[in-house]
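Below: the structure, in structure tokens.
Not every chain of the complex is shown here; the ones you see sit where they belong.
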Amino acid sequence: MRPSGRAPDAMRTITIEPNFTRHAEGSVLISFGDTRVLVTASVEDRLPPWLRGKGEGWVTAEYGMLPRATHTRGNREAARGKQSGRTQEIQRLIGRSLRAVTDLKLLGERQITLDCDVIQADGGTRTASISGAWVALRMAVDKLMAEGKLTADPITQQVAAISCGIYQGTPVLDLDYDEDSNADADANFVLLSDGNIAEAQATAEGATYDEEGLLRLLRLARIGCNDIFAAQRKALGK
Amino acid sequence: MRPSGRAPDAMRTITIEPNFTRHAEGSVLISFGDTRVLVTASVEDRLPPWLRGKGEGWVTAEYGMLPRATHTRGNREAARGKQSGRTQEIQRLIGRSLRAVTDLKLLGERQITLDCDVIQADGGTRTASISGAWVALRMAVDKLMAEGKLTADPITQQVAAISCGIYQGTPVLDLDYDEDSNADADANFVLLSDGNIAEAQATAEGATYDEEGLLRLLRLARIGCNDIFAAQRKALGK
């Protein structure tokens, strides 16, 4: 029995509110239940020095958590003077996931930065970030195309991410904080709308798991990502 | 004529949405027009080492701006590895303003931290932060009193803040970003509900100003803060 009473393969409610802020080229507030992440996409014509002159662009991400997004207040990373290893690991994952569906040559010499800031955390902040970031990216690219700055669409398909894990011996989908802190295994899958896998990360916490366990988690992830793909399209009015 | 078409003594619409997030002891989303700041109040029983053992508490603040709160994306301070001078100046001001209406002895040996994170910026982020922080602080103290952890109320009165400035020769209230970037003088007043001044800061940008100018700005600020005091009470259902 899950703490939330959900069935093992049941997602929390997913909502994606587009245009949550007005300055960014793309912006959404995405919620996976009580987890809420504000994602903005910023287009800049300037690439960082080490990426210039190759005739292609870059998609990158930054991740942060507001100090009181969590049950007890955490340190503000800006005040501490550095980003934690966890933060860096997550923002690298978000960037890779978005680049998996972007043709950087078609993007041209510009950079799109996805800022994922967690307003409220209840498990699954990295997967909500990736799933929301795709919508913000899509909006920013649509804007570039509408303005005639891009003629061919550099986005090749949808990408979404979801966590799953083994909780009290049962594989379950979309862990909330209570489950996440007590799971035997904890996995994050980044899946593409063509059915392929962009990233799979499965970590044993208490008990380890076997091949069959890994496959069962992956199958749950497919169910979840299909829901997210639909929510992404709906948010874009497509 | 102001860019927004407002009268010189007209505020932007103020809204204060309480309980915007669920973990914090107090939380509001405050808007001054397009400026939106999420403020949370976090109560901790532990004081920083240099404040311990004096039989009193502490109220402090941290301030941050999401990278794409602004028209063009700014650096993430956590990634840069330090808070800017502007950030530190603002968070020191917020902390002082809240302490001006708190009896630290009555608060007891606990710390309340007000985190002010700017979701969207259009001028006046520091004054919105102070004005919203008072509501979050009030909510957190009400919770402590309801739980019986405090018997006497340590909050002595309301505090609010507003900017005003001299724009094209005319003193105006509640500058938005367009006005702020072009004002001859730029002032921030932190006022108390008993009519007194907690903090006055007036800076000449292009032209300087005289005593009469300072007083006219202060009088505008009184108008604005009275509106904010009313909005604060309304948000608390009082």
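Order of writing sets the labels: A and B. Residues in every chain begin at 1.
In this section, contacts are C-beta pairs under 8 Å (C-beta built on N, C-alpha and C of every residue); 3 or more make two chains touch, one makes a residue touch a chain.
All values derive from a computational prediction rather than experimental measurement.
K.L.:
One sequence, 2 chains in place: how many copies belong to the entire complex?
P.N.:
Altogether, the complex is made of 6 copies.
Note that only the chains that are shown with their structure count from here on.
K.L.:
Using the average of all C-alpha atoms in each chain as its centre, how far is it in Å between chain A and chain B?
P.N.:
Chain centroid spacing, chain A to chain B, equals 33 Å.
K.L.:
Which residues, counting only chain A, touch chain B once they are in their complex?
P.N.:
Of all residues in chain A, those touching chain B are 21-24, 27, 34, 36, 38, 40, 42, 44, 62, 64, 66-73, 76-83, 87, 113, 115, 117, 119-120.
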